[in-house]
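For reference, the structure discussed in these notes is given below.
This part shows subunit A:
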Amino acid sequence: MKRFKGFVIKEFYHIFRDYRSMVILFGMPLVQILLFGFAITNEINNAGIAILDNSKDAVTHKITNKLLSSGYFKLEANLTDYKEIEPSFRKGKIKQVIIFENNFAKKLETENKANIQIIADASDPNTASLLSSYTTNIINKYQVEMMQNQELPMQINPEVKMLYNEELKGVFMFVPGTITILLMLISAMMTSISITREKELGTMEILLVSPLKPLQIVIGKVVPYVFISFMIAVIILVLGFTVFGMPVQGSLFLLLGECFLFIIMALSLGILISTITQTQQTAMMISMFALMLPTILLSGFIFPIENMPLPLQIFSNIVPPKWFIIIIKNIMLKGVGLGYIWKETLIIIGMTLFFIALSVKKFKIRLG
Partner candidate 1 sequence: MNSTKENSISVSNLSKSYGNILALNKLSFEIAKGELFGFIGPDGAGKTTLFRILTTLLLADEGNATLCGLDVVKDFKKIRQIIGYMPGKFSLYQDLSVEENLSFFATIFGTTIQENYELIKDIYIQIEPFRKRPAGKLSGGMKQKLALCCAMIHKPEILVLDEPTTGVDAVSRKEFWEMLRKLKENGITIIVSTPYMDEASLCDRVALMQGGIIMSTNTPENIIKQFDTPLYAVKSHSMYQLMNDLKTWNQTESAHLFGQYLHLTIKDKDSNAIETYLKSKSHQDFEIQQITPNIEDAFMRLMANKSK
Partner candidate 2 sequence: MTTQLINKSEIAANGKFSKAETVISVNNLYKKFGDFVANDNLSFDVYKGEIFGFLGANGAGKTTAIRILCGLSKPTSGKLNIAGFDGYKDTEKIKKSIGYMSQKFSLYEDLTVVENIRFYGGIYGLSRKEIKLRTEKLVEKLNLEEVKDKLIKDLPLGWRQKLAFSVAILHEPKIVFLDEPTGGVDPITRRQFWDMIYEAANNGITVFVTTHYMDEAEYCNRVSIMVDGKIAALDTPDGLMKTFSVHTMEEVFLKLARGVNNNE
């Protein structure tokens, strides 16, 4: 155990003395989150909207007022006909149209149910999804206020429709996406590089010849990165919450647990890479191409998986970040518990075990 401790301490020395990498490791999440955050929050002040009120009653007026007083929206036009929707979008001044159905208040009273349709210009998917989610939030709040005075449960049904990009899946995607990319990058790339560095230096020969067990060597190399990756995950979550208002609806404990699991998965991938490479350079290239590209392109982070050709859809199933993004999205946005994401969690656990088993098999107790 003392041997192992000494080993881990040495690893921390390496990491902290390489201050350039440290700056990049901790600076990257900061910059990414701030960039995303500001790019988007700037746009949802006074976004132009149009309202098509088919009912024009007390309730629709109240909701309209709530929306316009929120500060997010500015009323650009009052429409009278569905035909006007398309042209008003084309003019480019409005980003969203809100449509109240006929006899809105009456329906709410008699049927306890009324519909609002939200049509958003989804050519800019992030803004569109933000606007529609703000709108829905405001409507929900109003509903809760009303409920306090009513005995019967009433339900206003906001029906969101994305124009121009109906398959939009971009809601709050970048915080889960950034976490995923960074955890993958740091865990897998940094461990594979740090192990191959020892091979290049020739110190791996001495370590192998020492009484340290190969498993101790590998775990000792990995432990520091577990800490660092975990810290970075927390930094991103805090930044997402404070700067951007990204909520964590579900259990924070569960979220961190899943992050931890994903980190272990990425680390075992990193170890696997290091067992099949000899130089830092190849380890880096493999990490970049075999890990980063699928993480960015095939995880559903940027491009919706549903829109991909079938072979890629099938392939995306073996890309671990896909499952992790589903998990954290569900926890953060939908607030679900483990009951809903156990399948994805199991898949990642399975992958982790697979990579570890493969690395153990591949890790050589000798050279060459």
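A word on the picks: all candidates are chains of the complex that A comes from, given by their letters.
Side notes on the structure shown:
Simple rule for what comes next: a residue touches a chain if its C-beta (ideal position, glycine included) is under 8 Å from a C-beta of that chain, and two chains touch if they have at least 3 such contacts; residues count from 1.
Please read these numbers as outputs of a predicted model, since none were measured by experiment.
Only one entry among 1 or 2 touches subunit A in this complex, and that entry is 1. Listed in rising order, the residues of subunit A touching candidate 1 in the complex are 2-3, 5-7, 10, 13-14, 17-18, 201-203, 205-212, 365-368.
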